[in-house]
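Of the protein chains in this complex, one is absent; all others appear in place.
Chain IDs A, B and C follow the sequence of writing; residue 1 opens each chain.
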Amino acid sequence: MTKKLIFSLIVLTLVALVALPLCSACAPAAPAKDKIVVGMSRPLSGPMALIGDSAFRPVYETFVAEVNADGGIYVAEYGKKLPIELLIYDDKGDVGTMTRLTEKLILEDKVDFLWPACGTAFIFGQAPIANKYNYILLTAEGGATTIRDILPGLPYVFVSLSFSDWYQLPVLADLLAEKGARTAYIMYIADLHGIEYSGVAGIEFPKRGIEIVGIKSVPPDIKDLSPILKEAKASNADVFCAFAYPDQILPATGQSIEIGYNPKVWLGGPGVNFGFYHAAFGPATEGIMGFTTFSRKTSPTANELADKLYAGKPEEVQDWWGHPLYWAGLEFWKAAIEEAGTLDQAVIRDIMATSTFDTILGPTWFVSGLMAKECHTGEIGQWQSGVFEVVGPKDKATAEFIYPKPAWPAP
Amino acid sequence: MMVTILDVVIAGLLLGGIYALIAMGLSLQYGVARVLNISHGEFIMVGAFLTWMLYTVFGINPLLCLVIVGPVVFIIGFILHKTLFTRLRISSTSSGAFESRSLLATFGLLFIIQNIALIAWGAEIRGYAYLNISVNLGGALFGANRLVTLGFAIAIGLAFYIFLARTRMGKAIRAAAQDPATAGLMGVNINQVLALCFGFGASMAGIAGLLLSMCYPINAAMGLEYTIIAIIVVVLGGLGSIPGSFIGGFILGLVGSIVTYFEPGLALVSYYVIFMILLLVRPTGILGK
Amino acid sequence: MDITTFTSKRFLVPGLIILILLVLLATLPLYAPAYTVILMASILMYIVLTVSWVIFSGPTGYISLASAAFFGVGIYTAAILGGELPLLIVVGIGGLASFCLALLVGALTLRLKGIYFAIFTFGLVMLLRYLVLWWEIKYTLTRGRFVIVVDNNTIYYVMLGIFVVLLITAYFIRRSKFGLALQSIGENEEAAAHTGINVTMVKVITFAISAFFMGTAGAIMATRWTYIDPYIAFNPLFSFMPVLMAIFGGMGQLYGPVIGAAIFSYLEEILLTEFPYYYMLIFGVIMVVAILYMPNGLVGLIQKWRKGDLGEKHANT
Partner (left out) sequence: MPILEGEGVTKYFGGLAAVSNVDFHVEQGEIVGLIGPNGAGKTTLFNLISAALVPKPGAIRFKDENITGLKPHKICRMGVARTFQEVKVFPNIPVLENVLLGSLFGTSPGMSSADAAREATELLEFVGLSAVRATPAKDLTLANQKRLEVARALATKPELLMLDELMAGLNPTEVAQAMELVTKIRDKGITIFMIEHVMKAIMSVCDRIMVLHHGEKIAEGTPEEIATSKTVIEVYLGE
């Protein structure tokens, strides 16, 4: 009798488990289109939240608000503007959860579009899934040479972010060589990002006569970097590069100041390009270099975007490398939909793959899935008087490259 | 060469001081109150964020924040023990049951505190520059903030050690750690003592957060990482022992610093290797009984 | 009530229910939407991890936090061998690799008691994570790997298969003299040894069996994740989750961890999707409340309710 009770309880539980999602899936089909539902799986909690949040609130929320204030995206098929509705799930920074939620967005919620997950590994996980269901995926925070190699097999995947040999490090190497830098010390984080950047630097630097005199990888989670910085200091290299993430770039900066390590070039990324970097170190950031896309002086539209994203907000939210590219990607996506006049992914994909649209960056197009490097309005930045100026490539620079870096300010 | 050795050793000691600081609170909470506090790192995070906020918004000197952060986090810990853990202790059938239930409860706390911090302070990484000026120690250069941290860690450890050894309350705490039931019979208000202990542990975590925020960037999700380090240090040194926390911290710091010097990629591996070997050789920690 | 009807009722009714459930689960891809199958595979994964964990840690009381290590070894096996061998063999190798690792670790560490064992096993997860990371960076000059993509229904069926085999294994361990020995070890290890039980062997073998299932689950799940790296594969979350789920469900009965894991993971899914910004907060509050008011998990709650029910009946007669 009692056993029966227990078992019926189990049955109820299991049946409920099976039936509940069933019911939600059986919900009546959506009526005629009155909005564009965009699904996202983002790390709203957990250790990845800080990376996810830094792009999400400033860029995506602003973009949706702006488009909707205008009535939405005009889709000819429906003869009207459709506002964007965001459907956001929390993947808590776990790839397994992200892949599951991505399929939930596609299969169960049947979202019209997918916006990207956050982080390189996450994009690698998400791209094959999106492609499998013929969903366009315009990636943002992440992407690297590794993804370029698989892009030919993923026609629905587009990458907007600039990266090591696309086209940052060649530009950096040119700048350094021109100023006469001869030696470099490289510290890199033990992940794809670090391997890739140190690898590309290993090719681009020697090509221009810059010798790499030291190279060390550091695992993530190590925050006491002073032994490596001391070694770098002892190597007396002209250039110090830290290819790592903010949670190591910040302590690396602090510890460089502490041990009085002031090489002619101190470059770190990603991390240096954020407003919170300047907020944390203030005048000590003078002359420190990182990766960038534009500064306010690049163009009037750039200035406009900076106002839109950052005016009236704390300095911490700024990201001069990623934000313009993510934003341009969204503008490009919107333009492609309006051009297509439909929400059909295949049609929009073909348009995205072959068309040029005006975005915040100027004319923008994709070359075999990558945003063309000609569209980039900058690659290398340097903090000068509290502004993250573009210093390379030279034809896009907003300020003269200061070499060598000035001394750390007196405490 | 001498300077290099000195460099590595001092770097290890400085790092060890931070580790000891992180671990002391946990050692106290587990050693006396028998709560293996997985949300320990969350209290560190709260302390760090309070300091950051007081410094950047109100311009209060981080070291002065001590008088605010310490008591505030103490009160949070004290109230938590009074409401949650006392209840759990009373309703648990055995001390083993209490340990596993309180461990799970602290897991829940981790989730709650972290989410509240995310809502209150956002997910961004934060940092500020304070006292990052270099100090010359026999040719080796170090940040003043790190030396201050080490100094504070030792001062807090010593103060608490003396408190435990010399005061009435300290004796009650030690009695409770040895045998709560008997201590209760001897007229010690056991619930009060345990809650105080938990509060002290939390407060130490908060102060550790304060000092950490001077050296490292902080964010709302940073807690678990520090909890793990704290657990390793506590186990290395012996549960419930304040000197043990220092020994454990210094060992870990030195090993980390030496291995980082030769092969940074193996620094974290070395933490776990040394920890696991020690656990196999001396399962109760270096100063454990 | 005579004995035959008692036994037939005792086995027939639950047997029938289990059969119906199995048929329902086995035919799920035929009638349920595609996402339900994906979700069920994920829930089954949590159930497999939790029940495997309970096989060893339930009766012996040794809190193992090595689950993520065994799960991760399975994941890496799939990532390395995925393209080279048939799926089921890869899954089997994933399990065997974890099995061997558990034999080694078990033999080394099972003399550690209580919290020390828990922390040591957790150290194993972190050690593997950083060691594999270092190895990849240093010697394969990369980090992370793509895993072959497998059809979602196939993943579901393999996971279901693992689940069924695991339940049968767990059931027989519980009912066998081996299970009784395990329980006696948990109750008093010294007395068990002096009663002729080879405690080390019993513990190590059980630990390895439990690791085997975790390894197979990891191997099949990796194919769903498409891309893995050491941080993804050796994620401490998978050490803590089985413990939480088992205690949430209650370990007194076999069905406890099963419903514990099922409800827990389903709850998580709902919170992640319906309350994404407050997922942790709500989850945390539920955990604290559950611990305060359900000291013996769901099983305890059910038994309490059952006892109350019985008591009423006695009062009536």
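Convention: contacts are C-beta pairs under 8 Å (C-beta built on N, C-alpha and C of every residue); 3 or more make two chains touch, one makes a residue touch a chain.
The structure displayed is predicted, hence computed values, not measured ones.
One chain is not depicted; across the entire complex it touches C. Of the listed positions C:V23, C:L104, C:I168 or C:A191, the one in contact with the omitted chain in the full complex is C:A191.
Chain C residues in contact with the hidden partner, per the touch definition given at the top, are 177, 180-181, 183-184, 187-188, 190-200.
Going forward, only the chains that are shown with their structure count from here on.
Chain A and chain C have Cα centroids lying 36 Å from one another. Rounded to a whole number, the gap between the C-alpha centres of chain B and chain C is 32 angstrom.
Residue positions of chain A touching 2 or more other chains: 44-45, 190, 217, 219. Residue positions of chain C touching 2 or more other chains, listed in rising order: 130, 133-134, 137-138, 277, 279-280.
Across the complex, chain C is touched by residues 30, 36, 84, 87-88, 91-93, 96-97, 99-101, 104-105, 107-112, 114-116, 118-119, 224, 228, 231-232, 235, 239, 265-266, 268-269, 272-273, 275-276, 279-280, 283-284 of chain B. Interface of chain C with chain B (complex): residues 61, 63, 108-109, 111-113, 115-116, 119-120, 122-124, 126-127, 130-131, 133-134, 137-138, 236, 240, 243-244, 247, 277-281, 283-288, 291-292, 295.
Partner chain A is touched in their complex by these residues of chain C: 10, 13-14, 17-18, 20-21, 24-25, 28, 32-36, 38-40, 42-43, 130, 133-134, 137-138, 141-144, 146, 149, 152, 221, 224-229, 231-232, 235, 237, 253, 255, 258-259, 262-263, 266, 272-273, 276-277, 279-280, 302, 306, 309-310.
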